[in-house]
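Inspection log for the structure reproduced underneath, given as structure tokens.
A single protein chain has been removed from this complex, and every other one stays in its place.
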Amino acid sequence: MNSSSMMALLPILMLSLTVVVLMIQASIKRDQSIAWMITGIGFLVSLWAAGYARGFTQTVTVLLSVDDWGLYFTTLVLLASVVTLVLSKDTFSPEGERKEEFYLLLVLSVLGAVVLIQSTHMVSLLLGMELMGVALYAMIAFPERGQLPLEAAIKYLVLSACASAMLLYGFALLYAATGDLSYAGIGTKAILAYAQNPVLVISGTVLVLAGICFKLSLVPFHMWTPDVYEGAPTPVTGFLATVSKGAVFVALARFFIEGQLYQYSSLIGVLSMVAIASMLIGNLLALKQNNVKRLLAYSSIAHFGYLLVVLVALAYQDGPLVNEAITFYLGAYILTTLLAFSVVATIAGEEEEKNDITFFEGLFWRKRIQAIGLTVAMLSFAGIPLTAGFMGKFYIISVGIQSGLWWLLAALVMGSAIAIYYYLRIIFAMSKASKISSDSPTQAQDLLVIVLVAMVIMLGSWPQPFIEIAGRL
Amino acid sequence: MIMVNLILILLVGGLLAMISERFGKNVPRIVALGIVLIDLVYLLSQLSGMSDLTQLQAPIPSDPGTWLMHFKAEWIPAFGISLELALDGISLLMVTLTLVLGAIAVSASWTDIKIRRGFFEANLLWTLAGVLGVFMALDLFLFFLFWEVMLIPMYFMIAIWGHENRGYAAMKFFIFTQVSGLLMLISILALVSVNQSATGQWSFSYFDLLGTPMSEKVAHWLMLGFFIAFVVKLPAFPFHTWLPDAHTQAPTAGSVILAGILLKTGAYGLIRFAVPLFPEAAMDFSYVAMALGAAGIIYGAILAFGQTDFKRLIAYSSVSHMGFVLLGVYAWNELALQGAVMQMVAHGFSTAALFMIAGALQERLHTRELREMGGLWQHMPRMGAVAMFFVLASLGLPGLGNFVAEFLVLLGLFQVDPWMTAVAALGLIAGAVYSLMLMQRSFHGEPNPKLTEMGLVDFGTREMITMVVMMLALIGLGIYPQPLLDMAQPVLQSLLEVTP
Amino acid sequence: MDGLNIPLNHVLLVSSLLFVIGLLGLMIRRNIIFILMSLEVMLNAAALAFVGAGAHWGQPDGQVVFMLILTVAAAEVAVGLGLVLQIQRRFKTLDMDHANRMGG
Partner (left out) sequence: MRELIWLIPLIPLLSSVTLMLSSGKFPRLLIGLLGVGSVGSAALLTLALGLDFMANPEVLQLTLWTWMQVGSFAPGVAFYFDGLTLVMMSVITGVGFLIHLFSTEFMEDDVSYARYFAYLNMFVAAMLVLVMADNLLLLYLGWEGVGVCSYLLVGFWYQNSANGQAARKAFIVTRIGDTAMALGLLLLFTELGTLNIQSMVGAANESWQVGDTLPLIACLLLLGGAVGKSAQLPLHTWLPDAMAGPTPVSALIHAATMVTAGVYLIARTHGLFLLAPTAMLVVAIIGITTSLIAAFTALMQSDIKRILAYSTISQIGYMFLALGVGAWTAGIFHLMTHAFFKALLFLGSGAIIHCLHHEHNIFKMGGLRSKMPVTFWSFMIGSAALAALPMTSGFFSKDQILLEAYQFPDIGPWLWFAGLCGALLTAMYSFRLVFVVFFGQVKTKPDKDTGWRMALPLSVLCGLSLVGGYFIIPVESVFPMSTGTHPAHWVEYVSISVPLVGLLLAYLIFQSGQLRVDGLVNSAIGKIMRQFWLSGWGIDWLYERLFVRPYYAFASLLKAEPVDAVYGLVVTFNEALNGWLSQSQTGRMRWYITSMVAGLVVLVAVALQLSPEAI
């Protein structure tokens, strides 16, 4: 552990430090605004650290590899966390709750995510995933009253524990087959092992993938998504949809690439199936959904289906384009999702019935900024030009074309066709005239929406700089 | 830069119109009209500086230098995407048509729109901007961008200010065009990547992509992607079903823009992209396309006859008329192409006018149902006469623009396939049948007693001015179309040379 | 190293049995307590497999991972039990089929 590796680990260390400080603060004087401050500062410092660490990219032990790609996502995750922080302040304040723990949990979860992003080894994967997950259960169940959060939390806990069990067992099988636990090691040794005992390797890998796919809520492991999205406090849902899923996908990508899984046609086949199923079923489920949070849950299923196309494409080409595609699409998706959830959090708050689409009617004439924000988010999800989502789709389609994945592209087209309908439904509802009156959002929320809208539009209408960044990773 | 300004003026103007609502309910429409006219004047003033338009030399498709105007600026170099706009005779025609009809559309919205006028006019102007972009963009990425983006304000126009069934109509319109657009996007990207694997560098520029070498099979598929996107917009049988709903439900101004301009983008796309980019494939495909066109002519005419909703009837008549455009494009000889271009312009005026009459009637009678009309001539002779004029125009009366267009199309088509021509010619008869039926049910026949005490007011000055403008345009096109033909001729000439 | 050495396959067989038992438990039991227990079983099945594999390869990694899994399982169950208390309080039941308001 020399100093430079310390520097490389700076983001993680900073987050951990924040955790410690929060605990100490809680033991001295319980005050949520102070805690909020500390958390914010912690995030900002870690952001700076993430930037700083780029000078010291290296693999720290066998567990973590700190590279530009990872740091980019670290930055992204931290940004998302900041947004969550901003939202959560207003979300919980009306209720006179103890909130310090919430921030503690938030930081812990982010820490887990960062570890996950940088993990190159089954152990760090496990630690990161669980650290993130366990904190997340608590965050979901955090509200003191109401049944839905609790139900969501327990469902998420049980199901994801089951999924991690699968993942662990899969790794166990892989370990048994290869005798190695680092992705790279598995990658190199699996080929021999496959020759001797394909069943072990394949079923092992599939189990691992299943465990990961669960976190990404890909078909057929998607069923938890709507319930958890609906039940969880909206900021937490946003956090789950962006930080957790993003980090897990990065881990998947690393595992997939360094483990050279793209060599196995069978896995590619399985992944293609999962992708196609996710694109179609996710969109179909969202088609007539009236609860906006559930609708977003279903659409997220479809979106990670789209993203899988890129991984499948790896089997046919190893271009910079693939990495770029992942980088860009995830970035675009995270931004858009944050935008969507920040609007939903502002409009709907924590009352269950307010999540119904009818409550969004006439939003254009009530809260223009928020409405425009949601519109942009929906258009970006639907992949309309000038939004980040379009550039994302642009990447995925071009990758798909260059690898000739016509079936996946067909599914993508069908999926998007269905998707347009329900995204438009929301926009149409907002454009309706309605008499619902509601308290106007605070400056901060409007500002947040404006910033996010600007970023989404920016990413879609002038993506050149981002492409260059993504290209350099 | 001129072309960029043309678009910018409209975009900014939209914002102004929206803001201007603060200063009074009626300010936005004035602002909007002003903006469109300014844009038009600006365009014309720039043209006067240019070489004599009737003496245009044939632009070489692959050499932007030979075009009337050309503008190119880096945008996303990573993919060889640039802000590339160019203007040749046909684009110029279409741009002018767009602006003129834009002004007419504003006038159509004058009293029609009651709520949120600012936002309406803004959407109207933004749609126009998008359409201008479509007509001028020569970078396929940019083209696609405009192609998709212009739908959004249009969607709002239908969804917010439309009639009873607007939600359904707007949704249908958007989904049809979006899905077909997605197919086109895939085709574009595939074309680009084919070109990239050939030349080794990304480029979305029309000029680079022309004549991209590719296998016959690939060419067919990619051409199909473009073709579907364009014929959905055209619209051609059997992709037309979004149109009757959208036209019927849209506010008058919306229908005017839809029928007058938006449909033309499809035809323009066929002429500019679908055929030149894949000449052989398109030519192999031409018979299918022509069959679709002929089918559309007949089908649209018959369904138009079956309608009892004024706007719906006109909408189906557009299906029928645009069938001629499809025939003209795929007959792909000078006569037919000239006919297609003429049809785009003439149909723009005649149908826009008919939609305005429909809108005026709805404003006065609060219904589009023909069964509840009849004998309106007695109450509104001016409107009746105007309606008669445009009905005659749309049934192709010689001396008016539509006749020239349809005759040229048929003339060109006859040299390719006489039998197809015979089928298409049946459309002329069917056209007469439904047009006269429309006239009979609305303005002729026994006056409906219910209407007499409604105290109907005839067309006012504003409406008459708008109508007279379009009448003169159609008469001009009918008896001396030469300027238009000359403007389009060199372009078509050079396009014809692209194909084997 | 001497002492009894069990062939890997047997270990894997046992562990897989455990895993399946855990899964069945998850699928069959309604009471949240038992569900959590079945989860434990599954996690331990994985842990056992790790130990066996570690032994097979003569590496310590297996045992290390075993330790990790124990801690992880502990953490999961700790949170889980906390939730169980709340569920009992707010749903007045531990039967997960009844503590179920969302769907569709």
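Think of it as A, B and C in the order they're written, each chain with its own count starting at 1.
Following the convention adopted for this analysis, a contact is a pair of C-beta atoms (placed from the backbone, for glycine too) under 8 Å apart; a residue touches a chain by one contact, two chains touch by 3 or more.
A quick note: this is a predicted structure, and the numbers were derived from the prediction, not measured.
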Chains in view that the hidden chain touches are A, B, C
Checked against the full complex, the residue among A:Val270, A:Ala325, A:Leu363 or A:Ala470 that touches the missing chain is A:Val270
Out of B:Ile2, B:Ala291 or B:Leu436, the sole contact with the unshown chain comes from B:Leu436
Given B:Tyr42, B:Trp202, B:Trp221 or B:Phe407, the correct residue touching the omitted chain is B:Phe407
Out of C:Leu23, C:Ala53, C:Leu68 or C:Leu83, the sole contact with the unshown chain comes from C:Leu23
Per the touch rule stated above, chain C touches the missing chain via residues 23, 26-30, 35, 96-97, 100-104
Omitted-chain footprint on chain A covers residues 154-155, 158-159, 162-163, 166, 194-195, 198-199, 202-203, 205-207, 209-210, 214, 219-221, 223-224, 226-227, 264-267, 269-270, 273-274, 281, 284-285, 287-289, 418
Those residues of chain B that touch the unshown chain are 237-238, 240-241, 244, 299, 302-303, 305-307, 334-335, 338, 375, 377-378, 381-382, 385, 388, 392, 397-399, 403-404, 407-408, 410-411, 414-415, 418, 421-422, 425-426, 428-429, 432-433, 436-437, 440, 443-447, 479-482, 485, 489
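The rule we apply is simple: only the chains that are shown with their structure count from here on.
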Higher number of C-beta pairs in contact (A-C or A-B) found for A-C
Here the gap between chain B and chain C, centre to centre from mean Cα coordinates and rounded to Å, is 66
Expressed in whole Å, how far the mean CA point of chain A lies from that of chain C is 26
Chain A residues touching 2+ other chains are none
Counting only contacts in the complex, chain A reaches chain B at residues 379, 382, 384-386, 394, 397-398, 401-402, 409, 413, 416-417, 420-421, 424-425, 427-428, 431, 433, 462-464, 467-468, 471
Touching chain A in the complex, chain C uses residues 8, 12, 15-16, 19, 22-23, 26, 32, 35-36, 39, 42-43, 45-47, 49-50, 52-54, 56-57, 59, 61-62, 64-65, 68-69, 72, 75-76, 79-80, 82-84, 86-87, 90-91, 96, 99-104
Given the complex, residues on chain A that touch chain C span 122-123, 126-127, 130, 134, 137-138, 141, 145-148, 150-154, 157-158, 161-162, 164-165, 168-169, 171-173, 175-176, 179, 181, 226-227, 230-231, 294
